[in-house]
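Accompanying notes for the structure given below.
Omission of a single protein chain aside, the complex is shown with its protein chains in their original locations.
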Amino acid sequence: MLQMVWLIPALPLLGFVLLLLVGPRLGEPNSGRLATLMAASSFGVTVAMFFALLNREPEEREYVKTLFTWIPAGNLTVDFGFLADPLSITMALFVTGIGTLIHLYAIGYMHGDPKFSKFFLYLNLFVFSMLMLVLGSNMLVTFLGWEGVGTCSYFLISFWHTRDSAATAGKKAFVTNRVGDWGFMVAMFFTFQALGNLDYLHLKENAHSLSNTTAAAIALFLFIGAAGKSAQLPLYIWLPDAMEGPTPVSALIHAATMVTAGVFLMTRAASVLHVVPEIGTVIAIVGALTALFAATVAVAQNDIKKVLAYSTISQLGYMFLAVGSGAYVAAIFHMVTHAFFKALMFLGSGSVIHGMHNEQDMRRMGMLRKLMPVTAITFIIGWLAIAGVPPFSGFWSKDEILLGAWGKSPVLWAVGLVTALLTAYYMTRQVIMVFFGDARWESHAEEHGAHGDFKPHESPWIMLAPLVVLAGLAAVGGGLNLPFTHGTKLLEQWLEPVVGEFEHHSSVTAGGKFGLAIAATVASLIGIAVAYSIYEKKRRPAIEPEILARGWRYDEVISSFMGGPGRKLFEVTALADAKVVDGLVNKIGNDTQDIGNIIRKIQTGYVRQYAAGIGIGAVLLLVWFVSRGVL
Amino acid sequence: MVEVAVFVVAALIILVGAVGVVVRNHPVHSALSLVMTLFGVAVLFLALDAQFLAAVQVIVYAGAIVVLFLFVIMLLGVDKVESLRADRLGGQRPMAAVVGIASVGLLLAAILTGGERRVTGARTVTDPAAGGEENIKALARSVFSDYVFAFEATSVLLVVAVIATVMLARKPPKQHKDSS
Partner (left out) sequence: MLAVQTTPTWYLVLAAVVFAIGAVGVLIRRNPIIMFMCVELMLNAVNLSFVALSKALDDIAGQTVVFFVLVVAAAEVVVGLGIVVALLRRQPGATADDVATMKG
C-alpha cells in the first residue's frame, strides 16, 4: 500500500500537464474542476497512506520509496525517493486537504477571470512542488520542491501581471527567497561533506557524530533558508507585498503551506539542532522577535489582507520559537491549527473582498455581518481560534508553544505572551472594523457609481463551503493534541518516531501548566477588551502610529540601500564583469585574430615562394639527417 | 681509363646543358639545352650497364617529352624572351642561392663522408644487375614479378593522366542560347 506514495505528488503533476495541454480549451469552470479533482484524489491517497502507516508499529513507521537514482556521481549518490513517515504524511494531509478546499473556493473566486485555466495550472503545479518538498526522502528532493514552490509563488503573486505592483511583488518574493535558497544550498554542501549523504533517515541516525562546528554551520544555514521561505526577520519583506496575488493564493501559499516549509525543514533537522542547542537558542530568539515585530506592525494596517499577512509572519515566528526551544510537536501542532484558521480567514477576507466588489480597505467596510452572515460567522470562529480563546484550536497550540518557550527562557515566554496580547488586539480590531461598527461603505457607495445601488452581498456556496469546513476544523482542531494526559496527546504520539528523541520535554508541573494557560488566556482577553473599547465603543482614540503602519520602515531602509549604495556596488560588479571578464575573453579572441593576420602574410600566393619554402624545408631536413649521421 | 674519359665528357655535357636550361632567356634554347643534358645522362646510363634504360631515356625523354615541351612552346607562343634582370619577388634570389649551395654542400657531405662503406651498403635483395644475364632480362624479371602491381598502377596512372589532360585543356563548352 505504501508503495503508492509516489501517487501523492504525481496526481497534481498530472493535473498540471493536462491543464497545460488542454486547459484553455476546457475553460471555466471545467479546468478548475479538473484541478480540484486532482487535488482531492491526492488527498484521498494521502489518507490511505495515513492509515497504512497507522497499521504499523510506531517504530516501523518509516517507508522509503525510491523511484530511481537521480544523481549517481561518484561519492554523491542522490536518489529520487519519497519518505512516508508521520511528519511527512501529516504535512501532506493538510497540504492536500486544505489545497483541495482552496481549489474549490478558487473556482468561485476566479469566476470571470480571462486567465482562469492558467490559475489552476499554477495551483496544481504548486501542490505538486509542495508535496515533493514534504515527501522527499533527502534534502535534494526537498530542494527541488523548495525551488518549485518559490517559482509557483512568483507566478501566482504576479498572476495579474499587468499591474506593476503585482509584477514587482512577484520579483521581490523570488529574489528574497533566493537569498534563503543560498543558505539551504550551503547547508547541503556541509551536510554532504560531513556525512557523504543527503538522506533524512541517514541524517537522523548520524547527526550525533557531527562535530559541533559542522552541526552549527548546517543548522544555521538551514535556518537562513527557512527564514527566507518562512518570512522571518530579516527576510520577511516579501510576504506583505505578496498579497498582490489573488486571495486563494494568499490562503494556500502564504498562510497554510509554502511558508511552513521552513518550519518543516528545521523539524527535519531536529537531530542536528540536538547537537547544538545554542543554534536553537538563536532560532528561538529570531522567531520570538519576528512574532513581536510583525504583531506590532499588524496593529496599524488598514488593508484587510495585509493584517493577515503580518499575522502570518507573527504566527510563523511562534513556530520557530517552538522549534528553537526543542518543542517540535508544538511547532507542528501550531502549523496545523494555523493552517486551518489562517486559511479560513484569508478565504473569508476573499469572500469579503468579492462581496465588496474588490474593495480591500477596512476603513470602508463595516457592519458586514448582516449582509454576509456565513462569511462573518466563519471568520469569527477563525478570530477566536487565533486569539487563543479556549476551547478553539489556536488556544491549545499556542499554549504548547508558550510552555516550550517557558522551558527555554522566561524572557522568551514573556515576549510570546505580549505577542499573544497584540494578536488578540489586532484581530479583534479587524473583526470589528469589517463586520461590526458603522456601515462605512454606504458613504463610499457613490464611488462605485455604475453599480447603482451598491450593496455588499454574500458569496456563492462554492466559496462558502470551504469556509464552513475550515471553520469546523479551526473549532475542534485542538483535539489533535490535548495536553491533559499522555493519551490525549495524539499528535505527540504520532510524531514520536520522528522527533521524539530530540524533543525537549517540559518539566513544568501540571499546576504550572495550568497557571501558564490562565496567563495566556488572560492576555488574550485583555487584548480583545482593549480593541473592543477602542473600536466598538470608541472610548479611547485609536493607537495606530504611522511608524507601525510603515512596518518600522524596515522595507524602506532596504529599498533605499539597494537602490542607492547597494546599486552602486552592483554596478561596479557589473562593470568589472564587462571589463575584466569580457575584456579578457575578447582580448584572447582579438589576439588570436592578430596572430592570424600576421601568419596570413606567409600565404603570398606566389608559387615560387612556396617552392622556396619547400626547398628550405628540404635543406633543413638534410641538415638534420646529416648531423645525426643517418645519411 | 676509357671509363674516366667517358665520364668526364658526359659530365661536362650534362653540366653545360643543365646550366643552359636555367640560364637561357629563350624557352627554345632552354629546351635544346635540356636535350643535351638528357643525352649526357643516357651516355652515363650506358657506362653504368643500364642499356635498356639508356635507350628508353632517349626515346621517351628526349624523343617524346621534350618534343611535347616544344609543341606547347610553339603552340602558345611563349617564345617571348623573359627578362632575367631582376626578380619581382624580393628575397627569391638569395633564397635560391641558399637552397642551391646548401643542398649541394649537404649532399656532398653525406656522400663523401663515410666513403665507400656508405655507398655500398646492403647486398642484393633482388636479382643481381650484372653478370647473371642481360640487363633487359633482369629488369623485365624484376618489373613483372616483384613490382607487377606498381606496373599495373602506372598503366592506370597513364590513362588517368591522359583523360585528365584532355579535360583540362579543352576549350570551355559554348552556351546554347536557346530556351531550356
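Details
Read from first to last, the chains carry the letters A and B; within each, the first residue is number 1.
Heads up, the rule we're going with is that contacts are C-beta pairs under 8 Å (C-beta built on N, C-alpha and C of every residue); 3 or more make two chains touch, one makes a residue touch a chain.
This structure is a prediction, so every number in the text was calculated from the model and none was measured.
Taking the whole complex into account, chain A touches the unshown chain at residues 600-608, 611-612, 615.
Considering the complete assembly, chain B touches the hidden chain via residues 1, 3-4, 7, 11, 14-15, 18-19, 21-22, 27, 30-31, 34, 37-38, 41, 44-45, 47-50, 52-53, 56-57, 60-61, 64-65, 68-69, 72-73, 75-78, 80, 82, 84, 87-89, 92-93, 95-97, 99-101, 103-104, 107-108, 111-112, 115-116, 119-131, 135, 138-139, 141-143, 146-147, 150-151, 154, 157-158, 160-162, 164-166, 168-169, 171.
Going forward, only the chains that are shown with their structure count from here on.
Inter-chain centre distance (chain A to chain B, centres taken as mean C-alpha positions): 91 Å. The touching residues of chain B, when paired with chain A in their complex, are 89, 92, 95-96, 98-99, 102-103, 106-107, 109-110, 118. Per the touch definition, chain A reaches chain B in the complex via residues 604, 606, 608-609, 612, 615-616, 618-619, 622-623, 625-626, 631.
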